[in-house]
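Data block below; observations after.
Every protein chain except one is present and positioned as in the full complex.
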Amino acid sequence: MAVRTEPFVLNMGPVHPSTHGVFRMRVTLDGEVVVDIEPVFGYLHRGIEKLAEQRTYAGIIPLTDRLDYISSMNNNFAYCLAVEKLAGIKVPERAEYIRVIISELQRIAALLIAVGAFLNDCGAFFTPFLYMFRERERIVDLFEMVSGQRLTYNYLRAGGVSQDLPEEFLPALRKFMDMMPRFMDEYDRLLQQNEILIARAKGVGILPAEQAINCSISGPVLRASGVKWDIRKDDPYSIYDRFDFDVPTQPAGDCYDRYRQRVEEMRQSLRIIEQAMKQIPSGPVRAEVPHLIHPPVGEAYGRIECPKGELGFYLVSDNSIAPYRCHIRPPSLINLTALRDMVRGWKVADLIIIFGSIDITVGEIDR
Amino acid sequence: MTVALSGKEVAGKIEEKFPGSVVESGPDNLVVKVDSLLDIARFLKEADGLEFNYLNFVTAVDYYDHFAVAYRLSSLKHNHSLTVKARCYDRENPALPSVTGLWQGADFQEREIYDLFGIRFEGHPNLKRIFLWEGFEGHPLRKDFI
Amino acid sequence: MEMKPAGQYIYSDIELDREEGQVIADLKAKSLEPIPDPDQWLEEELQQNILLTTVDALINWGRRSSLWPAICFPACCAFELIAANGPRFDLSRFGMEIMRASPRQADLMITAGTLTWKMAPNVRRIYHQMAEPKWVIAMGACAISGGIFASAEYAVVPGYNRIIPVDVYVPGCPPRPEALIYGIQMLQKKIARRKNIDMRKMLER
Amino acid sequence: MKFERYGIGIAKGLTVTIRHLLRHPTVNQYPEQRLNISRRFRGNELIWNREKCTGCGTCAKTCPQGAIEIVTATDMAENKYIVDKYEIDTGYCIQCGLCVEACPYEALYFSHNFECARYRRGELVQGKEEMLETPQRKVSGYFYPDKAQKLPGQTLLVEKITEKR
Partner (left out) sequence: MMIVDFIATGQGHFQAIPPDWPGGFWWHWLFFTVVVIGFVLTMVMGVIYIERRGMGRMQSRLGPNRTGPFGLLQPVADAVKVLLKENIVPAAADKLVHWLAPVVAFAPALMIFAVIPFSNGALLADLNIGILYIVAISSVSTVGVFMAGWGSSNKYSLLGAMRNVAAVVSYEIPLVLAIVGVVLIAGSLSMNQIVVAQNIPFILLQPLGFLLFFAAGCAEINRSPFDLMEADSEIVAGFHTEYSGMKFAMFYLVEYAEAVAISAIICTLFLGGWKGPLLPPWLWFIIKVMLVFFAMVWTRTTLPRIRIDQLMAFAWKFLFPMAIINLFITALQVLAGWPTQLMWAMIIVNFAVTAFMVLIWSRFFFRLGWGRIEV
């Protein structure tokens, strides 16, 4: 006689400790096995795209800060690239270097959070998360020195950056660069070879390369599936073509690979900062840009490789002081497309870590 | 470096296969007719030399008299990109074919457009509001929404 | 239970979504005016200045020394809250590191982030699920007034005090962890002045 | 990962945590020990210079929020504006800094203060008199490098050598 069980529906979220914000999943469970999930969005829909249509080009930068709030500098960067493309603004050399340094530092900070949160989801009781938060704190210190805020920096401007680096910035960055590799080794010692982590994450939530491409996945998740695609290499923006760095990939595309991928990317970011620190010239940091920008009629798509994937701003201008339409390509939202196929057939505990390994920010999903 | 393919060249290729389906072609974009959108999308995804296997984003712009739905496609193999647009003139009940069958990544984005612009995507498996709640009146990103 | 092949998913019933929408619409219609700040104790302090009983002092000491925050971190400010909890600012010094995932066991709601109308019924529910006595700290501009998103009226609640009473307002976007700790200390002062045993009421009985 | 199944990974992890037990923690005990915050810190209040302000209203125009409310009257005798009302709601301000950057007469600064929590919503609105510079309410160096020079240097976590090994 076959024993039949009835599936039951569990609402995970919108307030759940491991949904990284206010994200909700309707999970259909059969015992502990996930039969299907349906993500439900919108609990943080703040109408950023609508607000952007009513603001000046400079006034949108504070909005982008709050988009993916753990990588604000990168959001500023992507937006400024799009505006510069639209209005044809040339950025001074020093500003380009500052942008690269800042954006790579921010990448490290955001990836630290991603890795820490993933390990926390695995149940490591905050320890790796707090260690990585301590390192993020060192980076945030540097950002605070530069921009005066700890989370919403509002530092980049169309045509450069708002102020030059303070003179104590580069020595402090030097210290950080000397310190960071040691800490990264320490994290590796903490959990990288841990048997329990390997047992939990290896082979779990495999995302094949074809499906990743079909689902428009980008960023570390795509590269962990073995696709060598990094916008910094394949479509170099700003001055990324001057730096020598690798694009690491992982073979299997499971949760453990995604975790390793992020750690490897942090090391590559350190390499880029090292080179940028050596080459940084002196000079102006802000191009002569009018207070209110009137770009010509047209459209532009500026994209960068942000810690979560391809972050793009699609701006349509009608020659007024505000964009006619400002679309944001949110990597977090699009990366979630594959979640459903990845978790089916796994257990509730695996659902949590697969979800954690995708690394989302709800502010960016819902906008 | 990602090469932005000339819309005109691609338009020529499409015209060979589906005559009369391209409305307009610019230096890096292409406006196609709504009826043949799905066929062209399939052609762009599968044709040799094009192989747009990656959908960067789908979005819509409200131009009062019509909605322009823009698909940005790129090919990870050849590293080139193209923006394909379709215009939707019906304001009361705009509709387009859904491309989720070709690029699964369009799933949530089409729902988003449905939610914020009110454009229906025929053939989408689960077309309902994504960010706002059921019973919300109007579509916020339309220009006439207050 | 058989797994369906890829591409065939189980979708939720639209009726459920409609019901959710109805709840949101009701709440939206109900909360047009902000709830007044619970500040009666301030005047009391000025008028009477009664010495607190020893029991009151003990109870208040216990309550203010172990404020366990509930998990309600919608957006950006959450990261400053975590930073305050983290190794540099360390809320655990005040006995606050136990973040109870279940609102039933929490005392304090730190509303870190923007509140949207879709989320509002849930936050309100969490607040009602918390056991008395409970306190709310509105952290950041979005929690106080809707902040940068206040003009997106269709989606964003202009301040948590539309749906729940707020005890302390901590401005900033987001406030520094120190600013949050300052706010928490203000709340602790407030708790210390609270009267749990009202002698007059007892005598009247 | 040769030894992935022998329990060595667990042992390594345990050594890391036990080492942290012996290290000095990185905590800054806030109410007693205070960090020197950034010289460019964008504090939660604005400071307004009554003498330098001409009442042009550029700050209010630049503010993406519309949080600054400025009402002026014309003073015909001296050919300038008199500021009747200058008010900012700190509960609505997002400290983006655009107003300070935009001010053409260097009359608006950020404060260097973050302890602005209040019990009541209404107390968060900063009036004209509460925006003047006082010894408690110091000026931050955001966008004013000369003011920044006078402030103490920032305490950095990278400077704190706690990780002895």
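Labels for the chains are A, B, C and D, by order of writing; each one numbers its residues from 1.
As a working rule, contacts are C-beta pairs under 8 Å (C-beta built on N, C-alpha and C of every residue); 3 or more make two chains touch, one makes a residue touch a chain.
Predicted model, so just to flag it, every value in this text is computed and none were measured.
J.: Given that one chain is not shown, what are the shown chains it touches?
T.: A, C, D
J.: Identify the residue among A:V204, A:A300 or A:L315 that touches the chain left out of the display.
T.: A:V204
J.: Touching the hidden chain in the complete assembly: which of A:V33, A:L112 or A:L156 does that?
T.: Candidates A:V33, A:L112 or A:L156; residue touching the omitted chain: A:V33.
J.: Mind listing the subunit C residues that contact the chain we can't see here?
T.: Subunit C touches the chain not shown through residues 58-59, 61-63, 65-66, 86-87, 90, 92-95, 97, 100-102, 104-105, 107, 129, 131-133.
J.: For review purposes, identify every residue of subunit D that touches the missing chain, sorted by number.
T.: 5-7, 10, 13-14, 16-18, 20-21, 23, 25-27, 29
J.: Since one chain isn't shown, list which residues of subunit A touch it in the complete complex.
T.: Answer for subunit A: residues 8, 10, 16-18, 31-33, 119-127, 130-131, 134, 190-191, 194-197, 199-200, 202-204, 345-350, 352 touch the chain left out.
Criterion: only the chains that are shown with their structure count from here on.
J.: Hey, how far is the Cα centre of subunit C from the one of subunit D, in Å?
T.: So the centroids are 24 Å from each other.
J.: Measuring from the mean C-alpha position of subunit A to the mean C-alpha position of subunit C, what distance in angstrom results?
T.: So the centroids are 29 Å from each other.
J.: If a residue has to touch 2 or more other chains to count, which residues of subunit D qualify?
T.: 26, 37, 64, 94-96, 157
J.: Which subunit B residues touch at least two other chains?
T.: Correct list: 129, 131-133, 140, 145.
J.: What residues on subunit A touch subunit D, complex-wise?
T.: Touch list, subunit A to subunit D: 55-56, 58-63, 127, 131, 134, 137-138, 141-142, 144-149, 152, 154, 162-163, 166, 168, 172, 175-176, 179, 182-183, 186, 189-198, 291.
J.: Give every residue of subunit C touching subunit A within the complex, in rising order.
T.: Interface residues on subunit C, with respect to subunit A: 1, 3-4, 6, 9-12, 71-76, 78-80, 82-83, 86-88, 99, 101, 113-114, 116, 118-119, 122-123, 126, 148-149, 151-152, 154-156, 173-174, 176.
J.: Under the definition above, what is the set of subunit C residues touching subunit D in their complex?
T.: Answer in residue numbers: 34, 37, 39, 42, 87-90, 93, 141, 144-148, 150, 159, 161, 166-173, 175-179, 181-183, 185-186, 190.
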